[in-house]
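Report on the structure given below.
One protein chain is absent from this view; the other protein chains keep their places.
On to chain A.
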């Protein structure tokens, strides 16, 4: 394509076991945002790095070419490549905490990148750095510039990495999952800012993510990556409203939507690992439309509309059939509920006050929180980061001592701390914590840890407990082999599911879930939500569900309580609150949430 800022042509990146990327063709136009989406392991990071002429350790680019602003990036000498990096193409890494030099002040970190491409004595270095900081909407005052990376918030850290990337006014920005780990409001800010940046600087942007909802609002075009190949590519609106590849359709369907409280569809299975990819279409093992022909050779990409390419032999049937394909199961919709019924009340939190004390300060986390929870009901707590959600969760299970207020379970007032609660009371309320790494014992195997609650809280024999543990691990879609491993040998998403299995082992009546889905990509997330929905219908499990993902909240919660400044400022049925929030805080949260803009069209065209 002429006038493209970046061109990727037939790129193949190979490890000894197989190809990480194969036959990848992409272009980015000036001032355009190209979103690249795919599940974990689909090759997104590898593609992002390829645009910088970099390949993961132990791998090589064995075919194709990458050019940015007319400059080849692959197969050039390191010295030549260094000249281009940061100047014509710049990278915004996934995790700002790890990407900033802990021993360099914030202002210096930005200036250092400017200095890399300018003479040391050039006076414009500082003005460039200041302009970049302003563009990234960071304060430019000396006291901020002199801070160390650990002294600024997560959102600010991400902005510093953005300022580093734009300081030399590159022609192409490559962003790798820039919003994972940020709360919705910070995330919305960052996306809005990226849009302004693109307009102001006129650079092209390649935005890599597993979060379609986040990228949908900013990308002009989308490319869907699966097992190292681009399976579909097209304008965002077309792709989202008329996906032609079964994988794209399933991926879109797996995204819970705040305005569509009907639950999301699961997307079973995972991306086949490098070296174990089928010879034909690599989506075949998970595809509902698979036929014999699909297994022979990878389907070649074909144009199905203006700028719309898809690599599927059955692309004309997608959209009508895939949704009802046998492998895709729809989650049961939570029964709509309007108001809590007093006779059925299980858990009552009344006028809860809680603070955090540090050496010097006292932070109020809860200042009179009240809400109640019915049997088999799910109440979601919504609030911006720092609004005290986790503290409330910990007070309910007795891990944080409230300064005032009560927690009542089935009419009985519970002790303020776990130590003052009876064994059975402890069993009935279980927490799945936000960061399972903190609460899993690194020295015990997963199997032992999942078996423990049954032995200790329910007095099951060791054998019986282990048998139950194996079953629970299976329910959260973890292979049995995981039972013998220790938490350190699991990925973040796997650990999260172990924590869930461990909480369920106690057979609780109330499950308190603190941000349990943020580490999971859509397909696993859909499986976990599905499991929770089943447990609610089968066992009558009640849930307090904390999440900043409104899509998830919409698909699991019956009622929502919106928190601000340590108080509940709005409650109501999920649908009502998400569709017509009454308070400013709730409005801000709902509007900040990323969503699929073309979802309504998609719903209209698919059978459901």
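Following the convention adopted for this analysis, contacts are C-beta pairs under 8 Å (C-beta built on N, C-alpha and C of every residue); 3 or more make two chains touch, one makes a residue touch a chain; residues count from 1.
The rule is simple: contacts and distances are computed from a predicted model.
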item	value
Options "ABC transporter permease", "Oligopeptide transport system ATP-binding protein", "Dihydroxyacetone kinase-like protein" or "Dihydrothymine dehydrogenase": UniProt name of the undisplayed chain	"ABC transporter permease"
Touching the absent chain when the full complex is considered, from A:209, A:282, A:390 or A:571	A:390
Per the touch definition above, residue among A:46, A:156 or A:209 touching the missing chain	A:156
Of A:5, A:90, A:409 or A:505, the residue in touch with the unshown chain	A:90
Those residues of chain A which, in the complete complex, touch the missing chain	52, 54, 82-87, 90-91, 93, 95, 98-104, 112-113, 115-117, 143, 146-148, 150-154, 156, 161, 164-165, 356, 358, 360-361, 363, 365, 385-388, 390-391
